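Just one protein chain is left out here, and the rest sit where they should.
On to chain A.
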Amino acid sequence: MIMRILGEGQYEIADEHLDRLNELDSALQSAADAGDEAAFTTALSALLDAVRSLGTPLPDEDITPSDLVLPDEGTSLTQVRQLLSDEGLIPG
């Protein structure tokens, strides 16, 4: 599975790590649902660290669509909500 961390690049993640990442992703979703900004930041940081440590970075010149795209470290819950609003990341 190919994952992209925005502002950082793509990582290839082996299937055996997906369960662990799923747990972290669930935590992130829960924090987002609860509107808990602090928990969201912590969960996002943990998820990104896991992707970085478990994945293999892909060269920048490769054009491969990502299966998953993760916000970068500094992204707040509000920004993520804006990102996922109808307008999307890129207007138009």
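By definition in this document, a residue touches a chain if its C-beta (ideal position, glycine included) is under 8 Å from a C-beta of that chain, and two chains touch if they have at least 3 such contacts; residues count from 1.
Everything that follows uses one rule, which is that contacts and distances are computed from a predicted model.
> So one subunit is absent here. Using its UniProt record, which name fits best from "Subtilisin family serine protease", "PspA/IM30 family protein", "Iron ABC transporter permease" or "Sulfite reductase, beta subunit (Hemoprotein)"?
Its UniProt record gives the name "PspA/IM30 family protein".
> Tell me, which residues in chain A touch the chain that this view leaves out?
Interface with the chain not displayed, on the chain A side: 3-9, 18, 21-22, 25-26, 28-29, 32, 47, 63-72, 80, 83-84, 88-90.
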